[in-house]
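Missing here: one protein chain of the complex. Every other protein chain is in place.
Showing chain A:
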Amino acid sequence: MKIIVLVKEVPDTYGERKLDLETGLADRAASEAVLDEIGERALEVALAYADSHDDAEVVVMSMAAERAAATIRKGLAMGAASAVHITDPGLAGADLGLTARTLAAAIRRTGFDLVITGNLSTDGGGGVIPAMLAELLDVPNATALSSVEIAAGTVSGTRSVDGGTLHVSAQLPAVVSITEALPDARFPNFKGIMAAKKKPFETLAAADLGIEPNDLSVAMSIMTAIAEKPPRAAGVKITDGGDGGTRIAEFLIENRLV
């Protein structure tokens, strides 16, 4: 069973996140970069399966800037067997369509039984990549799973949507995405970090995948405007001296909120 886990480097949301007002791209220099937490949880699902199944092989894959290599390597330290890093200056600022086509080409090239992704990436991702990949790879999509059971030839799980909870199942090969309801990821240990240095790490450019990033005959999504909104200013802060609740009631009345 070959499981590809899609991970992404994102600006650390504990810090301040900025967009470059010239390019509209995330200002990577403005904040520290980390492996997206939801991607780590996706990797944990795969590694937990591999812990008890000797035939399982876990590959981490990411399409990201060159400097993300160190972050992707963390996936190897956690226990993935190999990594695929797609990086190409032409892919900087890729729209969702180009991202999906590129990832789909890399997934096909690597070969897979199961692709596991996060449901939504932290850096304002749209949560549509998993479904786009399923369409491009012509496999089922089972997304937003809050529990996952992987078996020989099938994957299933539960998914909470507005108005209900579904149990879904799919034949492999398939693409699934998971939510943060699944367990937190393990930490890489020293042994893992040392072992990671010897694991296969493949770096691919767009051309290696037959992808032409600047093909203008393909319709793209482009950013046409960007503006920063002034940050919200703090208002009144009082220390409760026994009348805190009454003061809030007064604030609500003054502002016609009750």
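The rule we apply is simple: contacts are C-beta pairs under 8 Å (C-beta built on N, C-alpha and C of every residue); 3 or more make two chains touch, one makes a residue touch a chain; residues count from 1.
Keep this in mind: contacts and distances are computed from a predicted model.
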_Listed names "Na(+) H(+) antiporter subunit C", "Potassium-transporting ATPase KdpC subunit", "Thiosulfate-binding protein SoxY" or "Electron transfer flavoprotein subunit alpha/FixB family protein", matching UniProt entry of the absent chain_ = "Electron transfer flavoprotein subunit alpha/FixB family protein"
_Per the touch definition above, residue among A:A134, A:V148 or A:I211 touching the missing chain_ = A:A134
*Would you indicate which residue among A:S62, A:T102 or A:T143 is in contact with the undisplayed chain?*
A:T143
_Listed residues A:K8, A:H85 or A:R159, member touching the removed chain_ = A:R159
*Touch list for chain A against the chain that is not drawn*: 13-14, 16-19, 24, 38, 95-97, 100, 119-120, 122, 124, 126-136, 138-144, 146, 156, 159-171, 174, 179-181, 216, 218-229, 231-232, 234-240, 243-249, 251-253, 255, 257-258
